[in-house]
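So, chain A:
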Amino acid sequence: MFVSVSILTLLAVTAIAIARMRDLWAAVMFTGIFSFLGASWMLILDAPDVAFTEAAVGAGISTFLMLGTLALAGKKEKPTTASPIVPLLVVGITGAALVYGTLDMPHFGDPAAPVQTRIEPGFVEKSQHDMHGLPNVVTALLASYRGYDTLGETAVIFTAGIAVLMILRRDPEDCDHRVTQKSASTEKKGRSS
Partner candidate 1 sequence: MNNVTPEAMIQICLALPLVALLLVVVAGRIPNLREACTITVSSVLFYVTCCLAGHVFSGARPHWSLGDVMMPGFEIAFTVEPLGMLFALVAAGLWVLTTIYAIGYMRGHHEINQTRFFACFAIAIFAALAAAFSANLFTLFVMYEVMTLSTYPLVTHHGDEKARNGGRVYLGILLSTSVAFFMLAIAWTWSVTGTLDFTEGGVLATAFSEGKISQRQLAILFCLFAFGIGKAALMPFHRWLPAAMVAPTPVSALLHAVAVVKVGVFSVLKIAVYIFGIDLIADTHAGDWICHVAAASILLASLVAMTKDNLKARLAYSTISQLAYITLGAAIATEASIIGGGMHIAMHAVGKITLFFCAGAIYVGAHKSNISDMRGLGRAMPFTFGAFLIATISIIGLPPGGGAWSKYFLALGAVDSGKAFLMGALMISSLLNIAYLVPIPIRAFMAPVETPEEDTQDKHSGAGGWKIKEGPLLCVVPLCITAVGSVALFFFANHIYQWLLPIVQAGH
Partner candidate 2 sequence: MIEYLDFHLPVLTIVVPLIAAPLCVLLGARTMAKLLSWVVCWITFGLSVWLVAKVSAVGKISYYLGGWEPPYGIEYAIDPLNAFLMTFISGMGAIVLMYSGPSLSDEVPQSKHYMFYALYLLCMTGLLGMCATGDLFNVFVFLEISSLSTYALISLGKTRRAPLAAFQYLIMGTIGATFLLIGIGLLYQMTGTLNMADIGVQLESYRTAGVVVDGVQGPPHWEGSRTMLVAFAFLTVGLCIKMAVFPLHTWLPNSYTYAPSVVTCFVAATATKVSVYAFIRIVFGIFTPTFAFELLPLDTALWSFSLVGIFVASIAAIYQTNIKRRLAYSSIAQIGYMLLGISMANQHGLTAGIVHMFNHALIKGGLFMAVGCFALRLGSVHLDDWRGAGKTMPWTSLAWATGGLGLIGVPVTCGFISKWLLLTAAMENELYPVAALMLVSSLLAVIYIWQVVEVLYFSPPSEKAKKATEAPLIMLVTTWVVVGATVVFGVWTTWSAGLAGDAARVLLGGGTP
């Protein structure tokens, strides 16, 4: 109990810190920490697979990618003049709606919750039969009942891969380049005039 409360508190504190931070480099680092904290809480919640993935992907790869982007795009966030009232209002309403929605939810860890009782026999038992006792049920599910989602997931990765390649690729014959240069020059003109 103590561990989980302290982790939750830390998560909240980290999130607020990230929101207030102007230094992007620090923000990225804190995001990594946020992911780690999230992962550790997931571990407490009996989801080691997700925790490991989150630690590797969320804290690892994503931090790495963001740092790379920062190196290319600048490290400081400029202060905005926009008033935070509208976003706060939107967030407030959304949050209030969600909290309202939780009121009828089964309580945390409730063994009688539909999530636990709806499917009979549960995934663990069923997978034990279908999968011949593959010890890690999550893996078993990922490959069997939800295997199609996993295929979709692979497709998502593939899509993102091509997308990134395509977006970052620049060729000499690239007409983008021409346009960019042209627009850059018109911009200069606009500034000078």
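Per the selection procedure, all candidates are chains of the complex that A comes from, given by their letters.
Going forward, a residue touches a chain if its C-beta (ideal position, glycine included) is under 8 Å from a C-beta of that chain, and two chains touch if they have at least 3 such contacts; residues count from 1.
As the structure is a prediction and not an experimental result, all values here were calculated from the model.
Chemist: For chain A, which of 1 or 2 is the touching one in this complex?
Modeler: The candidate that touches chain A in this complex is 2.
Chemist: Mind listing the chain A positions that touch candidate 2 in their complex?
Modeler: 97-98, 100-106, 113-119, 123, 126, 144-149, 151-153, 155-156, 158-160, 162-163, 165-167, 169, 171, 173-176, 179-180, 183
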